[in-house]
Every structure is written in C-alpha cells, then in structure tokens.
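Missing here: one protein chain of the complex. Every other protein chain is in place.
And now, chain A:
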Amino acid sequence: MIEDVSSDACSDVDTSPCWATQIILQEPTQQLPGVNLEAFSQAITAIQALRSSVTRVFDCLKDGMRNKETLEGREKGFVAAFQESLHSVSRDLGELERLSNLVGKPSENHPLHNSGLLSLDPVQDKTPLYSQLLQAYKWSNKLQYHAGLASGLLNQQSLKRSANQMGVSAKRRPKAQPTTLVLPPQYVDDVINRIDRMFPEMSIQLSRPNGTSAMLLVTLGKVLKVIVVMRSLFIDRTIVKGYNENVYTEDGKLDIWSKSNYQVFQKVTDHATTALLHYQLPQMPDVVVRSFMTWLRSYIKLFQAPCQRCGKFLQDGLPPTWRDFRTLEAFHDTCRQ
C-alpha cells in the first residue's frame, strides 16, 4: 500500500525529487533530526514550478514569433512573452533557494552523511544497500586502523640492510608521498633508469603493455633474466629464468606466468619473492626497488660462488641459491641460519 502511494507520487514529479517524496510519504511521522519537513515539501513544489517555468521558456523559443499584423507587433509580442517567462524562472529559482535554506542539513548529524538516508529505503529486502554499506564502512575503518598500525611497525623496523644511513636520509627527506600508488609514470621511469645506470652488468628494459603499470625485464650478465611486475613503484611479482630461456609468450608479450624449466631458477624465484617481502618501506618505494635490485645483482656469481657455510658448490644438485639480505653472501637454502 505504501509503495502504491510512493509510486503515484513519483509519476508526477519524475526523476530527481522522487526519492525525497518517497521518504516523506513513507515516514510522515518520523522527524529527521534537523530537517524541516514542511520546507522540504514546499521545496519540492518549488522545484516542480521551476521545471515548468523553464519548460515555458523553451516552448516560447520553439514557437517563435506569432502572427501579428505588423512585423513590429510580432517582435514586441515575442520579446514580451520571452521576458515574462524568464522572469518567472528567476522568481521560481529565488523561491527554491530560499526554501532550500530552510530545509536544513540532515547529513551533518548522521555519521554516514547522506548515505545514512539509505536506512529509510522501504525496499530493504530487494536492495540491502544500507546493511552492505555499513559493513563496508566498518571494514574500511578497520583496514585503515590496521594499516596505520602496520605502517608504524614497519617504520620502526626500517630497512635492515642500510639501517645506518637511513637515520640520516630520513631526516633530510621530506616525509615522502603518502599515496605512492599514484606516482606519475615519468617518476617511475626516472627511478628505474637511475638503477639501470648504477649496475653496468645489469640491464633493465621497461615496458608498459597493460596501461600505467610498468613491467621490467632485468638481464643479469649471462646468468639469468628476471621479469618484474610493478604497480607504481611497488614490486608485485617477480619470476627468475635462465639466460637462454624464453621470456615471451607466443604473441610477443612478456610471459609473467610460466616458471623456469630449471630447478635452480625456480628456487631463486622463491627467494626473490621472499626478498620482496623483506625489503619494505612504504614511505620510500624507490629505496625498496634499489635495495631489491642490489640484492638481485649478487646472483651474477650464482654458479661460481661456493656456500659460505659448508664451502661446497652443490647440495642436492643445487648451487647456493640463497643470498643473505644484509651481507649478500651465498648460502645453500638449507645452510642459511
């Protein structure tokens, strides 16, 4: 029954004010805090009036000059009618503005602002928007809280390998961009170019096959190739392959999914993924990328360096695939502390 009433109301007001009238008709007795319902309904009437007077202006323009005996008469009549309709538009607009001040601002008291009004939706069962909204709100609140905690913890830890310099550079640096996910591509290019120039035995090819996210193909000497998938300046994923392994798919794109055919590079891929988790410094993503690349570069001696613990080259058929995050020394996976 209620729905019938509201849909009737909708039919003659159409579009925008529809929802507002629905609320009023639906809950006539419930007083919204800080809302003048009387002014509200007057305002809706004023909107209707404004709409019809605007329509009249365009009707007047559409009809043009009416038949009059003289040309002068015709022009005069048209101008007068046009003026009259414009006046009524301005009058109705003034009235609406006056009423809108009286309506008040319900949103300010509601913790969810205007979205709080969704709780008044009569068709709760069909569109459970409000409960979903509340859940999303709680979730995002919690996320923000946890992210804050995590950021605090990570800052205390700082970057292990360069902890000493960090104290200095952190003071010098202005507290860097908090929204590092939206760094301009040019900035990312610059950071990568600088790293590329830092290490002569390492070449980095940057491409953007899928929009703004960069992909790097790092070639380290004649030892290995690494595909690095970036999101802004954060490294999302990395795959290590042999120097002579194919890194492209059949259609010529970088193949970011298939793993190396060799056990040694599968192992190095695992360690590189661990390294991504180790080198974390949300405020300074460029330092993170540089540290990761410095660590990666130590694999130039993958087949030549004996294990620093057992002194051997092979263990279970694999060379020392682990590189210490701080000292970059080579260890077998099972020989690291």
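Keep in mind that, in the parts below, a residue touches a chain if its C-beta (ideal position, glycine included) is under 8 Å from a C-beta of that chain, and two chains touch if they have at least 3 such contacts; residues count from 1.
As a convention for this text, contacts and distances are computed from a predicted model.
Going by its UniProt record, the hidden chain of the complex is named "Mediator of RNA polymerase II transcription subunit 20" among "Exosome complex component RRP41-like", "Elongin-A", "Mediator of RNA polymerase II transcription subunit 20" or "3'-5'-exoribonuclease".
The chain that is not drawn here is touched, among residues A:Phe82, A:Tyr262 or A:Phe325, by A:Tyr262.
If you put the hidden chain back, the residue from A:Lys126, A:Arg197 or A:Lys222 that touches it is A:Lys222. Residue-level contact of chain A with the missing chain is found at 222-223, 242-244, 261-265, 303-304, 306, 312-314, 316-319.
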